[in-house]
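These notes concern the structure reproduced below.
One protein chain omitted, others in place.
Chain naming follows the written order as A, B, C, D and E, and within any one chain the residues start at number 1.
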Amino acid sequence: MRILVVNPNTTASMTEKACIAARLVASEGTEIVAVTSPSGPVSIEGYYDEAMAVPGMLQAIQSQQDFDAVVIACFDDTGLDAARCLTDKPVIGIGEAAYRVASMLSNKFSVVTTLARSVPALEHNLHRYGMERQCIRVRSSEIPVLELEDEGSGAVEKIAQEIEQAITEDRAEAIVLGCAGMVDLADKLSEQFSIPVLDGVTCAVSLCESLVRLKARTTRQGGYAPPPAEKIRSCLV
Amino acid sequence: MRILVVNPNTTASMTEKACIAARLVASEGTEIVAVTSPSGPVSIEGYYDEAMAVPGMLQAIQSQQDFDAVVIACFDDTGLDAARCLTDKPVIGIGEAAYRVASMLSNKFSVVTTLARSVPALEHNLHRYGMERQCIRVRSSEIPVLELEDEGSGAVEKIAQEIEQAITEDRAEAIVLGCAGMVDLADKLSEQFSIPVLDGVTCAVSLCESLVRLKARTTRQGGYAPPPAEKIRSCLV
Amino acid sequence: MRILVVNPNTTASMTEKACIAARLVASEGTEIVAVTSPSGPVSIEGYYDEAMAVPGMLQAIQSQQDFDAVVIACFDDTGLDAARCLTDKPVIGIGEAAYRVASMLSNKFSVVTTLARSVPALEHNLHRYGMERQCIRVRSSEIPVLELEDEGSGAVEKIAQEIEQAITEDRAEAIVLGCAGMVDLADKLSEQFSIPVLDGVTCAVSLCESLVRLKARTTRQGGYAPPPAEKIRSCLV
Amino acid sequence: MRILVVNPNTTASMTEKACIAARLVASEGTEIVAVTSPSGPVSIEGYYDEAMAVPGMLQAIQSQQDFDAVVIACFDDTGLDAARCLTDKPVIGIGEAAYRVASMLSNKFSVVTTLARSVPALEHNLHRYGMERQCIRVRSSEIPVLELEDEGSGAVEKIAQEIEQAITEDRAEAIVLGCAGMVDLADKLSEQFSIPVLDGVTCAVSLCESLVRLKARTTRQGGYAPPPAEKIRSCLV
Amino acid sequence: MRILVVNPNTTASMTEKACIAARLVASEGTEIVAVTSPSGPVSIEGYYDEAMAVPGMLQAIQSQQDFDAVVIACFDDTGLDAARCLTDKPVIGIGEAAYRVASMLSNKFSVVTTLARSVPALEHNLHRYGMERQCIRVRSSEIPVLELEDEGSGAVEKIAQEIEQAITEDRAEAIVLGCAGMVDLADKLSEQFSIPVLDGVTCAVSLCESLVRLKARTTRQGGYAPPPAEKIRSCLV
Partner (left out) sequence: MRILVVNPNTTASMTEKACIAARLVASEGTEIVAVTSPSGPVSIEGYYDEAMAVPGMLQAIQSQQDFDAVVIACFDDTGLDAARCLTDKPVIGIGEAAYRVASMLSNKFSVVTTLARSVPALEHNLHRYGMERQCIRVRSSEIPVLELEDEGSGAVEKIAQEIEQAITEDRAEAIVLGCAGMVDLADKLSEQFSIPVLDGVTCAVSLCESLVRLKARTTRQGGYAPPPAEKIRSCLV
């Protein structure tokens, strides 16, 4: 099976990082195709970036012919609903994926994300997915997304500190890392704190494999009904 | 004061209709500047259209120099959060405006919108605004947005029928018309059914006037913090 | 237009303060008529005061012949529902008004009110208006209402301290001042903390102007149906 | 023990009916003292009546010296919060009492009340008590309160019809009768429909006995803190 | 009347403690019959214990012929729904009972229980009963259930400390003690902190007396419909 991992921002190094993580978790026989959005912001931190990233991301999906499922590799699940209108293949956002996995492993979890400006958008998603009771708190480490790439930024320490507080103050039983750029930290932190620490990219790839094996299709009725072809055409001009 | 009315779809006749309605309700001394999005879908019916409409709409706002408040003239409040990041001037969506006015005039209301495919997006908005208990139901009349322009479409009759059911079945005390293209029907229907029937364009213009008089500013902290200038520049390229 | 500002407590100096604030924000052509309740408590701090204030307040409204909208100038929106049964002119409480304005300017806000005993009543209102997710916390400064009139009470400092905590602990993006007696502090505090700090009296006056311009009427169906005339007569005896 | 049953409306025949029902359910050794509000509306149907009834009802409570608990004998729990500020003796509303009993006997129940205009106030109460999921629906039989006294009004038939629909349409497992004036119907209807049909007066008297035996006291902290004596005095003038 | 108090764990000394407390609060003429579950865990701390305790507890109920109501004397209301299917006599859990009493005496309360591992189960119950807004927080004192029996364990001090924090941090107006083994502490702590401190056993006994006097029956429709006799027989083999 072929899973399309779309990075909705334009930073190719983040796409690559996500791709490596995706391949590590993918089953034998699953091919990971990673694409970078051709246009939009270099990172997604808040509502404006999110909105500007969607058309490029949708274009990246439409440019691909042959895939069995789509992973949207940004933690705020950029354009998830719009993407589901474009294809009946399963589409999963990495935020959604991590939340759903966390909710099958724990009673309550906290999220550790990058900047405070991203928190309200994540809280709205959590509410939409019905996770407002299982997710106790969205914490921000105040590390910009692109600094996660930089070894000297002290990012890991700051994230670890927030996890520690989530365990003692929020009584979190699991942690969700709130940025695709943290994908390489999950295992280490999980071991360090002896609770599940989840990354969205791997969760989403694995859930996509599940849905494909189930031959599951996104509904074509109601909110995800496909837009008329002429509308799609006119938007792409 | 100058209120910018942005039509996030590209159909100029709808912009004009909204503009006329806006001017009718505006106070003396309020200038209405109506702009049409330069790119994106011809009408907004569901998630895909909504997502594709945002960049054009934001560009339309950014192209204007001088305004005191912004009305987003699409009932699903397209790109409202992103627009609030771009300016500290008040920004109001017409869906939000109509819901807030309805909730000051009644205990419970129902919405009558166009197509079923738009309903889930509206329901998510209602939840986000905390209106999920005051709004009893979102009804769809199954009239496409652009047919509202067409006299022979039987649109008014179908909408009236849904209102009647909202009153008897939902026990609605007020009605919100769920499309900018219905702006000219509110008064007539309100009289016909002897309950408040609200249109979003006029509600939003009037609430904008309020906020401007209050010298109210959108917060610059948290989720609406302005994106760094270089990010805005890079997105616009 | 004529807006009736009713102070539901019997302290005339508070009526005057509200009246001055109302006039400052009112549009040209809007006349503010301020009335003090003829009977009931000198200040409204909690459920008992609230209940005892309503008949006097309703009588104050009924004694007026000619108005286009009513502002109830007590932050717990004393008797709002009952007042809406008495007239189809818009009636807005200052608590409600401030919450609705705050929710159009920010993702999340906190309230700073007077005494702890008032907090549960405000929390019930917030829930009723659907604001329980947007309002993070109702904080009490432990300043009795009437001490707000007294320069030497240290009231401003205590309120400022609560605002500071609301920003750092609650991650509030805006603040609502929870008492009509704080009306003169909003601008100063807003500047000091660089976030919207809202007062209910000005918000309510301005929203009333909006509703009047919209020719909006309180519904006469359901919960706000007018009581039979003989019942009103018998209650007034 | 002495239980004070306060009728917040001024119709003495309803007080007597409630008193008879209360005595039937009271334990040996429990004295029922029934008082009628000295002023206010003859029946309570909606927000206005409710607000106008409270001061008379509070006065009726304050006029009594010696009681162990208070039942507020109106289904919208008129002035319940205010009454709890006046005494640390338990105070229970008949609406609240019936809801709490229903929730110990069934998974879900429906309410059958008098007029549609009363429904929103009841729905707000249900929400406040956390009953919004256990109560499926508040149905109105469109019988005015005082017609319940009138044998020829067809009231019983209309109520029975609503119960039947509640069972089939709402899948209600129990029914709450939503008016003090229906107190004499509960047993008959319960037998007729083979599900619990509950009346608030008897539920409240019985719960009061429980609370008195538990030596339970209404908290004096927070929202129910007693108002200062001088404030109570000034309100009574 | 005869009230059956079932201890769902197998520790007879806890049954006895509950029985003594039950008898102290019971009315004259009420007989308390206390039974210990014949099989299952020695104490109930978390989901596993709870699940393993239910069949023994149901068997203990079925072994009794003659009772008017049942109290399930474990704070997580072990097997409450299942027990309600077995008899139309009222069945009340001590957790449920204490929550319902607390909600009639205060606006908001906190719970102080034993171990952190029990907290999620209690939170689920609170949600199910609609108490998630009235209960601010479930605190754990980290005292194992059986250590409550041990004078030297410092249990009372730890519980008192949590109550103190509940009052200052949670603004709790009342406290619910979250374990049947704390039944003897309620009065002392209530006096010490001048707010209602409630124990479930006494609350449940007293509410049972109410329900019996009301001749209230658990519904036989829907979720509490009795299982077919042959199923009960086959399960007991």
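By our rule, a residue touches a chain if its C-beta (ideal position, glycine included) is under 8 Å from a C-beta of that chain, and two chains touch if they have at least 3 such contacts.
As the structure is a prediction and not an experimental result, all values here were calculated from the model.
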| item | value |
| --- | --- |
| Touched by the hidden chain, restricted to displayed chains | A, B, D, E |
| Residue of D:Lys17, D:Arg84 or D:Lys108 in touch with the missing chain, whole complex considered | D:Lys108 |
| Interface with the unshown chain - residue positions in chain A | 25, 27, 90, 92, 96, 100-101, 103-108, 129-134, 167, 171, 173-174, 194-196, 198, 202-203, 206-207, 209-211, 213-214, 216-224 |
| In chain D, positions touching the absent partner | 107-108, 133, 171 |
| For chain B, residues in touch with the removed chain | 116, 119-120, 123, 127 |
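Methods note: only the chains that are shown with their structure count from here on.
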| item | value |
| --- | --- |
| Chain C-chain D separation of Cα centroids, rounded to whole Å | 30 |
| Centroid distance [mean C-alpha coordinates] between chain E and chain B, Å | 51 |
| Rounded Å distance, chain C centre to chain E centre (Cα mean) | 43 |
| For chain D, residues that touch 2 or more chains besides their own | 116, 119-120, 127, 222-224 |
| Contact pairs between chains, per stated definition | A-B, A-C, A-E, B-C, B-D, C-D, C-E, D-E |
